[in-house]
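To start, the structure under review is shown below, and the notes come after it.
A single protein chain has been omitted from the complex, and every remaining protein chain is retained in its original position.
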Amino acid sequence: MSEGKVSEGTDRHTELGLKEEDLIEMYRYMLTARFCDERQWALNRMGKAPFVVPVSGHEGAQVGSGWAFERGKDVFCPYYRDLALVLVAGLTPEEVFMGLFGKAADPSSGGRQMPAHWGSRERHIITGSSPIATQVLHGAGIALAKKIKKSDAVVGTWFGEGGTSEGDWHGAMNMAGIHQLPLVFVCENNQYAISVHESKQVAGSVYKRAEGYGMPGVQGDGNDVLESYRLTKEAVDRARAGGGPSLIELRTYRFYSHTSDDDDRTYRSKEEVEEAKKKDPIPAFERYLRSIGVIDDHRIAEIREEIKTIIAEAVKAAEEADFPDPSTAMRNVYADPPQEVT
Amino acid sequence: MSEGKVSEGTDRHTELGLKEEDLIEMYRYMLTARFCDERQWALNRMGKAPFVVPVSGHEGAQVGSGWAFERGKDVFCPYYRDLALVLVAGLTPEEVFMGLFGKAADPSSGGRQMPAHWGSRERHIITGSSPIATQVLHGAGIALAKKIKKSDAVVGTWFGEGGTSEGDWHGAMNMAGIHQLPLVFVCENNQYAISVHESKQVAGSVYKRAEGYGMPGVQGDGNDVLESYRLTKEAVDRARAGGGPSLIELRTYRFYSHTSDDDDRTYRSKEEVEEAKKKDPIPAFERYLRSIGVIDDHRIAEIREEIKTIIAEAVKAAEEADFPDPSTAMRNVYADPPQEVT
Amino acid sequence: MAESSNGVTEKNIIQTIHDTLHDEMKRDDRMVILGEDVGARGGVFRATMGFLQEFGPERVIDTPLDECLIAGVSIGLALDDMRPVAEFQFADFIFPGFNQIVQEAARIRYRSNGDFGLPLVMRTPWGGGVHGALYHSQSIEAFFAHVPGLKVVAPSTPEDVKGMLTQAIDDPDPVLFLEHKKTYRLIKGDVPDERYTIPFGKSKVVREGSDLTCVSYGLMHHYCLEAANRLSTDGIEVEVIDLRSIYPLDMDTVLESVGKTNKAMIVYEDNKFLGVGAEVSAQIAEHALFELDGPVVRIGAPHVPAMPYAPTLEHWFLPDPDRIEQEMRKLAEY
Partner (left out) sequence: MAESSNGVTEKNIIQTIHDTLHDEMKRDDRMVILGEDVGARGGVFRATMGFLQEFGPERVIDTPLDECLIAGVSIGLALDDMRPVAEFQFADFIFPGFNQIVQEAARIRYRSNGDFGLPLVMRTPWGGGVHGALYHSQSIEAFFAHVPGLKVVAPSTPEDVKGMLTQAIDDPDPVLFLEHKKTYRLIKGDVPDERYTIPFGKSKVVREGSDLTCVSYGLMHHYCLEAANRLSTDGIEVEVIDLRSIYPLDMDTVLESVGKTNKAMIVYEDNKFLGVGAEVSAQIAEHALFELDGPVVRIGAPHVPAMPYAPTLEHWFLPDPDRIEQEMRKLAEY
């Protein structure tokens, strides 16, 4: 992994089959995620959002990997960190803020779950929970269904390096390997699970585990959106062609604390964080876009302004929206609700 | 893995630091296990033993790997198949049959557990249960204790290839790799978990998983007792010297059905079983012992007779022993039993 | 298989399960069966015998030895509109899948506010009296019935087994379908050949009586019936109710009966403390207190970790018709 790879003036995207419109859209998603994040932290400090899960730092890995999938056909099994990814998958900023506030219009859960517990049947985003790594097995099951149905849809599942420790992950890797499922495992390795460093989390290394399960494993720079796209696209194409699963480890960093309940100063130094921010995926991608002449200062300012406006409106709509009515609280425990047991 | 390796006349054992007495003892353990097994099946057919877990076929892997540990210091975390191993660790045939009948004098459980759920604090055999692969995590915990105490004891844990599928196994491999624990993982790969073939059980391969967890992994012929010893001894020595964990995959075969409740004819052919029996670890080791002149026909007949006598007496003693008294049934739920909750 | 006559066939319970699963596999392509040894082996109790040959390895899937995987993959299948019927080889071995079942399967509909649903059947053999010792005899219904979002049923006759298994497969929600393994071959009965379902949440008065109400399920139901029949010769008439469904729990039938008999007893082979009998008893104490002429009696297993192996201890652990008869007599005479 070499630092700043994306900023050089070579045309990397054409090789990858990406058009300039793609690049702009990817850039917009990255920025949207970043600005949503900044906004939700601000709301948290204002006492308006009790709980925030930040994405900042992961936008390159998420948008790059997410872009490799076909929306409307493929299936996303994300985890809580994946704000940028679910935007790519089709959630809107307004929906994100509905979830942040726990409003009735939150598409993920109607205000039942904490923020960042994404889900949307319509967008093929599988409902997620808090217990770590359960979604990877759901991904395996969905991929098995696709295989049984002879569909050419591909399933992606995302998780942190901490998520690789649970038995669920092991089971999903094993199942995918045995049945050569159309499943792409994407590890966003930011070196920490809350405070626990990778060295106390992962014996050996994440991507090297792939071989033991009979699938290809690669490691790449998650701060490089195009590299993240390239590695994932190869895996998605292979899976779609019947070539089975892959494991992709994207190295990145989380810029904020784990959540708004965490304080990262107990376990990592300010210097380390500052150092990591130098590899921020957004300016890196901006440098690339400039170098190939797709954007300039003016266009950047314009885009930023557009996105900020969208987010401001989203926040406003979400703030004004209603909380769920307690009279609805007994719904959806079962499809046919029995009487409340009292 | 080449067939019949042990039968050649070269002196393999001296290289391995084994004396002739060792060889004879190892041979006796293998035979004892085999004869116990034959006897327990006979008792089952006579209606005297409701449940039997066979060992036949695994004696080479178990005695070879078990012999690499130091009794009285090292710790054994076996699974139900490990009759030969627990004999090496110090259980007597009489104790084995006490367990088979569920008698009060069964040292493993006083008749509480099914047969083959081994345990003996005195012999450092950790109490086992039926749920697969839980013992490997206990092994990791004990190995961690040894490391904390700066003891040079080594822990061994045994399991089938089916056992590698549970999350417990993954967790133990991870923990052992991270903390470089003095733990040796021994997989007795007999290609079946009840009826499920290895190809539907293990993606990739067992021993290749080791690298992903940062530890050495090797595969060897489990029907070759000396090879099983050699590979395990290397791992035990390394662990004792502070070199961390290892994974050893010993390829073998189970000759009988999974248990007396199983019928293997539904899932594997008679021919396959017959073919596997040609690699029986016991005659193979006999050939080796003959070839180096340690035993001859006469001595073999003598040893067999001795062991049969021991087993006959063991069975008799166990048959005559008492079942546990129901008045003891509430004991040992807690150290200080509360009143029965009625 | 026995001959069918008048549209009914006599079968034991394991045969009923086999045939019901078979009919449903033929009926709905989306149904897949997965678990340990469900393929060539046809399941260790033969519930899926011959299925692999008939339906192929894509619909009859031998999984790795990992119950977490079985549960999690089944959830994924259901989310993609398949109809998974998962087998956990023994109830005692479901616990590695506990997190996936309790935190995921049970909560997916609620947490997505109905956006996702989960038509999932989890079958598993439970219960004791088969020399299975600590790890092949357990009762697990209380753990799961405590979890909103799950349905838990434990029918005890072939007819109910077919109707409720069919219902479980039709059900849009996750169902834990408990099969008492001692009843597999012990209990026989007439089973209608036609497809039918029995709705969950309806218990059944199997024997009418006026002296006391006895509530149970699974093997214990049969033992209670036997005890009640014996007492009848002494003029004591016990009303015997088979709960069949643990959640939803049909307390209406129980309360109505208690209103008539004024005495209640609950018999279960699970550990007594916080077992299903606790809930039944608590609901009686809440809703029918002043109808009672005697204490609400619970017969359950002693507070030891599951059934021991030795025949002496197994016998000590498991309630049997003798003990139930005694307790019934005592309560009737209270």
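Going by the order they are written in, the chains are A, B and C; count residues from 1 in each one.
Note that in this section contacts are C-beta pairs under 8 Å (C-beta built on N, C-alpha and C of every residue); 3 or more make two chains touch, one makes a residue touch a chain.
In this text, all values refer to a predicted model and were calculated from it rather than measured experimentally.
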Options C:I61, C:I187 or C:V296, residue touching the unrepresented chain: C:V296
Hidden partner chain, touching residue among B:A116, B:A140, B:V154 or B:I248: B:A140
Option from A:G90, A:P131, A:G243 or A:P283 whose C-beta touches the chain left out: A:P131
Residues from subunit C at the interface with the omitted partner, ascending: 68, 92, 95-96, 98-99, 102-103, 106-107, 110-111, 134-135, 142-143, 145-149, 247, 249, 271, 273-279, 281-282, 284-287, 289, 292, 294-298, 303-306
Residues from subunit A at the interface with the omitted partner, ascending: 50-51, 102-104, 109, 111-115, 117, 129-133, 162-163, 165-168, 193-196, 200-202, 261-262, 266-267, 323-326, 329-330, 333, 340-342
Chain not shown, touching residues in subunit B: 75, 106-113, 117, 119-121, 126-127, 129, 131, 134, 136-149, 167-168, 170-172, 174-175, 178, 331-336, 338, 341
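Here is the rule we use: only the chains that are shown with their structure count from here on.
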Most distant chain from subunit C, judged by the mean position of its C-alpha atoms: A
Separation of mean Cα positions, subunit B and subunit A [Å, integer]: 46
Multi-partner residues of subunit A (each touching 2 or more other chains): 167-168, 170-171, 174-175, 178
For subunit C, residues that touch 2 or more chains besides their own: 63-64, 66, 68-69, 96
